[in-house]
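As you look at this complex, bear in mind that one protein chain is not there, while each of the others sits in place.
After this line comes subunit A, so read on.
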Amino acid sequence: MDILRIATAGSVDDGKSTLIGRLLYETNSITKDKIEALESASKRKGLDFLDLSLLTDGLIAEREQGITIDVANIYFSTPTRKYIIADTPGHVEYTRNMVTGASNAKVSLILVDARQGVVEQTARHLSIAAMLRIPKVIICVNKMDLVQYQESTFNAIKDSLAELVSQITFEGQEISFLPISSLYGQNITQKTSEMPWFKGNTLLGELEAFEYASTLAHAPARFPVQFVVRPMTEAYHDFRGYAGKISSGTFKVGNAIRVLPTGQESTIATIEKFETKLDQAIAGDSVTITLTTDVDISRGNTLVLASENNAPALKDFSAQVCWLDHTALSPGKTYLLQHGINTTKAKISQITERLDVATQTSTQGVDTLKLNEIGTIALRTAQPISADQYAANPANGAFILIDEFSNSTVGVGFVK
């Protein structure tokens, strides 16, 4: 059984909460007493819909105090898959939270109100999903019951997004459109007779059928060493294993490997998962790898396949960044750059442009990036990082920027 992470975003009145509530309810993932508690809590707040954000008390407290509203995690499962929804309410710190919530997602769910059609937020969602290289986007045209289930309304919305979609989507990204009514549970987990013209799958059907694991396993092989296991006990006197989680690709016993950044070479002797010895391991597996020869490897080194001649070593490069902190990015300042598990100092030499995600227009000659702003920067690191271009291998192409003094995570970057 695998896990599929989904990102949802948007304001509370676009039917998103009802949609998530539907998914939970129809997969038996929420007890009826919880739904009823939500209903009465929503009524007390004067809402005529189910405010699913009330599922988390923390969120209410934050809302009352008017402080950061961020990502809430919601869980549901079917016998074939466990689903984790990272839900980001659309308020002031919208972009920051959307990017944070979507960073692990393989599916982005975007809701469009059938009566209103495409709004600026729709474009923003789509752009961020493209920037993060989320492989699947499902655009749910909701509240179809309020437009008499008309196919023409659905098609008009599809058409109005066609230009933006062709402009920003990348090769391999799946974008689908679903006409739904979350209020009546139509096309969520059950097909409906109200829209016989729609031949596609239900929302849950699309989620259950979506496969992404193989693309990760076929990406360039990257294994960042997290921890060197040296038991030095009698039974394992000479054991020296490299523990880590494979970021991308596949490693097999007998593969020739190269160590980055040192360039040393060796061969994989064993791949171990606790007491089990494996023939191979793929992206996402936490394993311990032993080599046939003694090489000097420490935390932060990355193992790659010697046969794949694409080993990255970046020191001067450009990246797209999304700024996450109230204190704006200032060029010339030194930050800590964390790529995967590796941290090095980095200096941002300039901001080459700022991007308006909603309109896809960019502005040159900017000298700062504020909270929620997205831009392209040029930077230089103290030590080379073994990162790929984000577009080529998202699992090894992102980094975070940390303020040296506050220790806060202040930005996220995508190697260009």
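Odds and ends about this structure:
One rule holds in what follows: a residue touches a chain if its C-beta (ideal position, glycine included) is under 8 Å from a C-beta of that chain, and two chains touch if they have at least 3 such contacts; residues count from 1.
Here is the rule we use: contacts and distances are computed from a predicted model.
Here one chain is missing from view; checked against "Sulfate adenylyltransferase subunit 2", "Spore coat associated protein JA (CotJA)", "Phenylalanine--tRNA ligase alpha subunit" or "Acetolactate synthase", UniProt names that protein "Sulfate adenylyltransferase subunit 2".
Across A:A243, A:L278, A:A306 or A:A392, the single residue that touches the chain missing here is A:A243. Check A:T293, A:N309, A:Q364 or A:N407 against the missing chain and you find that the one touching it is A:N407. The missing chain, though absent from the display, is touched by one residue of A:G205, A:G284, A:P331 or A:P384; that residue is A:G284. Touching residues on subunit A toward the chain that is not drawn are 1-3, 28, 31-33, 55-59, 61-62, 67-68, 70-73, 75, 77-82, 84, 96-97, 99-100, 103-104, 226-227, 229-231, 233, 235-236, 239, 241, 243-245, 272-275, 284-286, 288, 299, 324, 336, 338, 340-341, 398-400, 402, 407-409, 412.
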